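The complex appears here without one of its protein chains, the remainder shown in place.
Here is subunit A:
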Amino acid sequence: MSGTREVVRIAWTPGGDRLLGTCHCGAERTGEDPAEMWDWLFAHPSGHRTKEER
């Protein structure tokens, strides 16, 4: 959907109710509440660790 800008994303995983949040820094999180997910995404960099850092 997007180019190279600092974009945050919530993808609703097909086949279930799970949401996958992805920050522009590469950090990811799964959840089921879009409001909580935006809170986490817009809190960047607080609590954001990329796969490599985890």
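Note that a contact is a pair of C-beta atoms (placed from the backbone, for glycine too) under 8 Å apart; a residue touches a chain by one contact, two chains touch by 3 or more; residues count from 1.
As a working rule, contacts and distances are computed from a predicted model.
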From "Sugar ABC transporter substrate-binding protein", "Aromatic ring-hydroxylating dioxygenase subunit alpha", "Cysteine desulfurase" or "tRNA modification GTPase MnmE", the hidden chain's UniProt protein name: "Aromatic ring-hydroxylating dioxygenase subunit alpha"
Contacts of subunit A with the absent chain, listed as residue ranges: 1-2, 5-14, 17, 19, 32-35, 37-38, 41-42
